[in-house]
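Only one protein chain is missing; all other protein chains are in place.
In this document, chain identifiers A, B and C correspond to the written order of the chains, with residue numbering beginning at 1 in each.
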């Protein structure tokens, strides 16, 4: 057992931290200003982002999330502390390094399951950061945490699939830069419950795709990363070659995708919490009430200490999970992936909430990134399955130890 | 001891509930649509609001918050359950009945401390619902919970006061319908700590007033009720007659204002929690996952039961506080006012958060009012003094019982 | 609505408070010493208790819990604040005033359902404080919160019932002063689920009763009030006249008993919390660390403020529940009884736990009553049904509002 990061990780941490200080943090206000000054928030693509991407790529800080030859070739354990650093500036750093969701998940899926043609058409420009993509999974009409509830139909019609259904929270799909959707739907509702679903690639300009609206998160439109679209699919036709891996593979692909997806979310969330804690420390050091800095108030110290303690514990569990994924595979790390999916959002929302409180009125406003961080962290209790589904599954595994005895 | 509402209260509850069903709830989507379709969110005044005001006034549901001849003449205890009902639709019902903050507080101040001229010029149109007003208290540069920190200066210059300073979170001031500001500042920084401050009436079109921006709350601009302005005062001149009650009275007026203001917030927050609980019950009854409605899941039932238990307790404490204010005065109810200021937001954010969780992704979006309710409830931990200041003061009073013995 | 206690209640509060100061608190160390010096903890009956009983009775502080002619004739709402005061010294005050569980519940049952003969034989000496009694309900082998689980059998054999089964946590039954048991068992396991059970009176010296052991509570034997017995019933025969109210009435009697029983527990628990808060305030005022009294530490002030806020809310809910029981009956107060059964133990254990923490090592020891208070309060999450059963039932009632619509 050894808690030190390896040399390569430490070197990359150093480079990334330097990049955050020299490029990312200074770009935050510029990016916000460019976005707000754009005539249309949805089509806006602040020029600073392309500058950041070029700078990151030049430093080799590119596709760090992706194992194997297509990407930087890091293990999950090596990537984890880097993703954490990116999470400190979640609107900029992940995209600047081409490590932003949902492209990361889509890239992984295409790398693992895509045909050569699919890879050429979609994977390549995604790896280059030329286009963006979305994943259409959640539906407004059902509890989507239960995959058998999915209502979207993908019906074979000769050499095409015809897609009908309604999706929402398709993150990124509001942006014109998003060129392709991966759509989850049922090809065979009569099959065994985990063989009913398929995933197909759908170019966003395919006729029959109707972007209904952007779903806000609290009051945020998240236009900076393409919003969260509600999309109606009306007889949307794509060639049968667009299916990924084959009919009936949709659930398996989703599962394969979720492991890394969940841990990436958790890694970045640790970084969000660290940023909130830093802001809390700085603010309370500077702010005086009733004769002394807030940082000398016992209650504020309690928040700071608890934040540190909670963050440390959550980070270690994320790192161990990454290590398990590397050593025994995503399936072997199943319990731990569920554990971090529950533990990290709880920790993160708590820390950010306390930081908000320490900032007074400013904390809930655009003056600080905290309210926005909170809104994003709050969604982590829901995306990729609500806490309750993970806890239930985790408990059943724990109980199984004793039932077999 | 008697826990039944008196006959007048019960009658008003009945009328108000009927008004909610027949007018307010149906108007919610109309109001939102009219607001969104307006060319400018800030100058928009959805026509439906004036219809609601006319309907409410016709029914006698007008100025219910205001004791005495100027208003409906209700006690705090009578008004409390009515304010709770209004809180279920916070953007519409309070304004429709001319019971919306910050006008309520300003009306109370003018009723209690205003000169005849002040009352004629500002109180009258406020009571008629013809104009709106703002209260400029909190400042961005200091911890405003400590009134001695206030930086705004109100300097006498002949027959005028000259105001210089910076305020933020001046709720309502972004709207063109807001015609007057009550500004808190220091007239004599060298006086005894609670005699330094004064409050003056400042017409919003006075030269030197610069509206810098609107402060968002978790991404919401709150344009529906005039936003939260950051305002710079640059040599703003008003006649000395505009001071309220006299120089040095600012702190005393603020204290007088805060008692009712806090309890109004708490009353409405109970209604917010009730609405969230209702939504949680309805949603989980309709939504099926893993073979049964969410409402039959033990964890969801736990949330529902705890919500009911927490709401009941908080409501009773608010009602008792109202009763104390009526019977022994705001000063005698000081401890209880602080207690509800701490207890009610805690309960409310908890209940709404669980309702969000029960709604899945929809819960954080504009599809349901929950995220917006949460954002508003979250601010209640901060407005009129953060929780920590109230707890500290409450503890010191509790400890005093034993120190004197 | 009126939050003031009536004149009779205020007078009794005054008398009882005076009695606590003059008699009960001074007797606490005496009682403990007499108990510890007795040759056998179980048969010990510290003489000071009879002195206290005589003194209380002389002042009219006797059977205050009992409505109607047999007792003091108070309403639940009148008794509630008195029970709270007694709860501050739970080992002494309730017994001294003949208001101690489980006698109170047994007295209520006999008053309401007992035959003249049963009342003469058992009710009379219980009302006089001459004997004590126990209630044998919970069983070690099943989850007793589900009454259909009960395993004890009461079989008719001619003019007798023959009882076989095993009970535990029969509070008070270890004491030789306990002369009679009310035993719950099944007379007809094949009847409708709430008609299977009966309750019979069993003199404790009946052959076949075997006291197996005393159940400890967190290490405490609770010998001061007769412990908690595990009892085996081996062919225990009692005349058929000993059945209460009739065969099949056991569940109904238990329900009738539980309403007042639960509220009495809750009332006393408020008093326990008040005592813990008082101890916390006194201790932290006297104790200095790192240069100032603990009471000036922000975290300690947080505990004190939260304790006050939680206690006030819980008390009001208990009082409202008492009022409902008086005005609409126990059945009409069902939801509120469940609500306080959940809310009050949660509040009480929290307050006591913080008081323990504020006392350092002494807090967990016999030096202060806190650890003992905690142990007792902790059981309130379990007795008369665990929290979870009450929350589930409460949630189902809440949900029913929306299902019928």
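Quick notes on this structure:
Heads up, the rule we're going with is that contacts are C-beta pairs under 8 Å (C-beta built on N, C-alpha and C of every residue); 3 or more make two chains touch, one makes a residue touch a chain.
All figures in this text were calculated on a predicted structure; none of them were measured in a lab.
Only one of C:54, C:117 or C:143 touches the chain withheld from this view, namely C:143. Only one of A:15, A:146, A:221 or A:306 touches the absent chain when the whole complex is considered: A:306.
Interface note: of C:168, C:233 or C:323, the residue touching the hidden chain in the full complex is C:168. Among the residues C:294, C:333 or C:394, only C:294 touches the chain that is left out of the figure. Along subunit A, the points of touch with the absent chain fall at residues 1-6, 9, 77, 277-278, 281-282, 284-285, 295, 298, 300-302, 304-306, 308-309, 312-314, 316-317, 319-320, 323-324, 327, 335-336, 339, 342-343, 388, 390-392, 394-396, 398-399, 401-403.
Contact between subunit B and the absent chain runs through residues 297-302. Think of the hidden chain as still there; on subunit C it touches residues 138, 140, 142-146, 149, 168-169, 215-221, 228, 287-290, 294, 297, 299-300, 356-357, 360-367, 371-372, 374-375, 378-379, 381-383, 386-389, 391.
Simple rule for what comes next: only the chains that are shown with their structure count from here on.
Mean C-alpha positions place subunit B and subunit C at a centre distance of 43 Å.
Under the contact definition stated at the top, the residues of subunit C that touch 2 or more other chains are 298, 300-302.
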